[in-house]
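Only one protein chain is missing; all other protein chains are in place.
== chain A ==
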Amino acid sequence: MKIVAVCGMGIGTSVLLKMNAEKVLRTLGVDAEVEAADIGVARGMSRDAQIVLTSEELAPEIGDVSAEVIIIDNFFDLEEITTKLKAALPE
């Protein structure tokens, strides 16, 4: 399973989001690769990803991808990330 965490610049918010998503996936026992990306390369990277994590402002910029786009409001709220990831994960 491939997950892409997307932010505008690829060094800040997406890195935090990637770290917290990895924490959540470990707790859930899900084997997934999480990559941080800036909005410029996100579209290409999202092509073979199952899930895209991003903020509300950036979601429309990602455009039409087959991956499920999940919007995270609070990047530090592991509960929010857990709930939203769980809903998107297969089984």
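The definition used in the following text is that contacts are C-beta pairs under 8 Å (C-beta built on N, C-alpha and C of every residue); 3 or more make two chains touch, one makes a residue touch a chain; residues count from 1.
Keep in mind that, in the parts below, contacts and distances are computed from a predicted model.
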Review point. Name the chain not shown, per its UniProt record: "Long-chain fatty acid transport protein", "Ascorbate-specific PTS system EIIA component", "Sarcosine oxidase subunit gamma" or "FAD-dependent oxidoreductase"?
Key: "Ascorbate-specific PTS system EIIA component"
Study note, to complete from the structure: Where A:33, A:48 or A:77 are the choices, the one touching the absent chain is A:77
**Study point:** Those residues of chain A which, in the complete complex, touch the missing chain
**Key:** 7-13, 15-16, 19-20, 36, 38-39, 55-58, 61, 73-78
